[in-house]
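All remarks here apply to the structure that follows.
Only a single protein chain was left out; the remaining protein chains are all shown in position.
Entry: subunit A
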Amino acid sequence: MSVIQLLSRLLCVLSLATSGAALHGRNNTVSHEYCVLGAGPAGLQMGYFLSRSQRDYIVLERNTGPGSFFNIYPRHRKLISINKIYTGRRNKEFNLRHDWNSLLSDRPDLLFQRISREFYPNADDFPRYLSMFEKELGLKVKYGADIGKIIASELNGNRGYTLSDQNGVNYQCRVLLVSTGLWVPQQVDFLGSDLVEGYESIPTDPEEFKEQAVLILGKGNSAFETAQSILGRASRIHLYSPSPVRLAWQTHYVGDLRAVNNELLDTYQLKSLDGLVEGRLEDIAIVRRGKDSGKRRTSAVGKEPLYLTLTELLDDQNGKNISEVTGQNLPGYHTDNFSLRQPYDRVIRCLGFRFNFSIFDGSARPPQSSGARGRLPGVTAWYEGRGTPNMFVLGTAAHSRDYRSSAGGFVHGFRYTVRAVHKILEQRYHNIAWAATTLPISQLQSWILKRVNEASGPYQMFAVLGDIILLRGSYCEYLEEFPLQALPQLSALSGRPLSDHGLLVLVMQYGLNRTDTLGPGRAESEWTKAWRSNFLHPVLYYYNTLPTEKDRRQRPVGWPLPRPGAIHHMVEDFLTEWDQPISHSQPLRRFLEHCLQTDLRAFYAESCFLLSLTSRTPPLFCRQGYLRKQGIVGNSHLWKHAREAGLMADHQGDIPESVPENLKHAAAAVVSTMNFDL
């Protein structure tokens, strides 16, 4: 018996030894609870939160350093994310509203301004910042691990993911967090697209464009950035794409054309040989003229002039592509004043980037998003891949939720969504409920005002993340920065049950935007018309029950949330300071009073004394302050003001001075009847 026992023990030891050895072998496997794919800003941001909550995680990065996208892009090296160091404020939370590059951490000094003081910083500074962030926080990043394949696998009965790198190492992950960003240049297939250069590979030296006519496909920031850099060298620059230019300062979407890149708009409108044209990309073709090519074979490729034409002009009568391009195949032959009739020396594609779906095995591949031309993975409101449970998408790749509306595709936006996703992970996998501040109702108003005046998350991620206030009678729970589209699943995602007192949602949002952005009437200053505010302003929604998924789907057009029981817009403020008593505080208080069906006015201790002795349930402020021995006493100076305003009674005389004339009449009548009675 003992021999057998010994043998089996030996076997055990042996098998342990082999599995240990496998770590260094070719088919080795490592397990982690969380795998973060990509050490860009989103990956490191998630790494920080996982490290802070002491989870078993690894950040996998194929390159040798973090944020390698920024080693190449933007090609002309100027970041257009604002690095505003001087705000006139010392509030660190508030200052994050104007710092678009820093990641979130509990280190107050770990801000981007340590690396650069430039308002529009150099792109090289960003990987340097990320590297500092990773080192100072001691994040676990494995560089040089190039994941080529991701397959779904069963882990203890749960769906997990196995990632394989170029060395054959397998990473078994209970939860996969994809923060790979957008790397694959977006291309459109048309005839001659091979003659087009890509933004990713064009020369950045303007001298290379001397005296050249350039056609740029695209009207986004990369197109304009390219145009701007060659403005002084190129002979003519035309920008071609389906939609007209959308200006960020008109749409409030930072992904649209930023003013920092828009010099070409000037040269276009001042007729300095540059221009914008709209048209479908799929319909065009880029061609060289046949006879020309025959004559000048010797000249280098790329010096041959390129013509823009339409696919339909290249078809012969049988619908087949012709082999030789002649004048008849060009639009200028048919329409003598066709805008793009002149040939180009270069055609450059600046159409943005798409998500790399190719590394995902079929079972692990998230679907393409319905918006954003399918360039992004489709995700749920809580950023989990649709159909890929336990896989979450973070960072720019998660922008399909708020594409062209909010900041979820940019560092200053997704740093907050990453935080929100982390809170959801903590609840789902570790049963740690979403952090909530418990407040007595009498403190709710000042807490809302505090958030409205400093919170950076809802400010940057407007209409996407919002604060949730769960009403619980005499107190409430305040949850910060919850993804609004996941509101119907609030209880499950946050671990915070609902009560029948209802809930409030605080959202920052832009308005109807129906007026000229710079024209008259663009700003609203009357609080009673606050719902017509155009600029970013706080909006409160009150629901007595949690909206359902159906309510959410059928929400009013352009609204972030379904129609509530009551709504309150706080009027936009030129200084974004929502702290004025008449225009901001009092209307907010009255809205809360309506939702809570209680008087929320503040009273001095003396008034509370009177109300506590003469009312069985004094007002809430007295109950939560004065009766808990925390009354607000005031002084004679303030009381005088309150008495002059007629809000506080004067107890000196028998008949208060403020009694109107008719009441004196009445008092006289009472006195005489009483005399009669005696």
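Keep in mind that, in the parts below, contacts are C-beta pairs under 8 Å (C-beta built on N, C-alpha and C of every residue); 3 or more make two chains touch, one makes a residue touch a chain; residues count from 1.
The definition used in the following text is that contacts and distances are computed from a predicted model.
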Name under which UniProt lists the unshown chain, selected from "Exosome complex component RRP41 homolog", "TFIID subunit TAF5 NTD2 domain-containing protein", "RNA polymerase II transcription factor B subunit 2" or "Thioredoxin domain-containing protein 16": "Thioredoxin domain-containing protein 16"
Residue in contact with the excluded chain [from A:167, A:437, A:517 or A:544]: A:437
Touching the absent chain when the full complex is considered, from A:108, A:157 or A:362: A:108
Identified contact with the non-displayed chain, of A:64, A:243 or A:358: A:243
Of A:157, A:362 or A:556, the residue in touch with the unshown chain: A:556
